[in-house]
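One structure is given below, represented as structure tokens, and several questions about it will come after.
Excluded from the complex is one protein chain; the other protein chains are retained at their positions.
Right after this comes chain A.
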Amino acid sequence: MNSPLVVEPVFHIGPVPVTQPVVATWAIMALMVLGALLLKRSLTQRPGKVQAVAELITGALDDQIRDVVQSDPAPYRVLIGTIFLFVLIANWSGALPGVEPPTAHLETDAALALLVFVATIYHGVRSNGLVGYLKTFAEPTWIMIPLNLVEQITRTFSLIIRLFGNVMSGVFVIGIMLSLAGLLVPIPLMALDLLTGAVQAYIFAILGCVFIGAAVSEGRDAGSPERSAS
């Protein structure tokens, strides 16, 4: 088994090396878009079972976003929902034989965290203006500016490392168990991995939501010291 800390190119497109996580991501993307297209074609006012489940998921997502952001969830629904569904499916894809979850590699997690980081800045600027957003770094006092800047970086890295560590360790443990005990023994650990994957997907999405919500509301609640990004 290859080290999860190293990605080897599967093939090259010109000078660009295409690694296994990218291929797996494409497969997951194809699956998700295909499912979305199938579902979209059968959307009705009287939902069937699949549509009811899809509506349940989007409804729960909306509720979570509304609880965290304390405003209309529509502007954040696509980002948070996509991150949650992608991370969930990517984490669970490890249960398929021969598939290594893309999230078990730092690059995918970094890309996800980068999205959250950019979205945080985008929504912060959009809702407070550039100056207003920059001013939030001087809250509660200007002395906090370096700390707030460092926090932006560290919390993004913590996102990356948390997801990477959890998923990669799951893959590692299963790999080790397989090499030691063989068939059937890793199954309980794989089930635990599914649970961990779901929890991590939820945590990643909610944390992203919290960061965006904090950026949006810090300008709104400027001067209220009890609110700060986690």
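Keep this in mind: contacts are C-beta pairs under 8 Å (C-beta built on N, C-alpha and C of every residue); 3 or more make two chains touch, one makes a residue touch a chain; residues count from 1.
Definition applied: contacts and distances are computed from a predicted model.
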UniProt protein name of the chain not shown, from "Protocatechuate 3,4-dioxygenase", "Sulfate ABC transporter ATP-binding protein", "Methylenetetrahydrofolate reductase" or "ATP synthase subunit b": "ATP synthase subunit b"
Sole residue of A:Leu106, A:Leu159 or A:Cys209 that reaches the chain not shown, by the stated touch rule: A:Leu106
Listed residues A:Ala54, A:Leu192 or A:Val210, member touching the removed chain: A:Ala54
Touching residues on chain A - with respect to the absent chain: 5-7, 16-19, 21-22, 25-26, 29, 32-33, 36-37, 39-40, 43-45, 47, 51, 54-55, 58-59, 74, 77-79, 81-82, 85-86, 102, 105-108, 110-112, 114-115
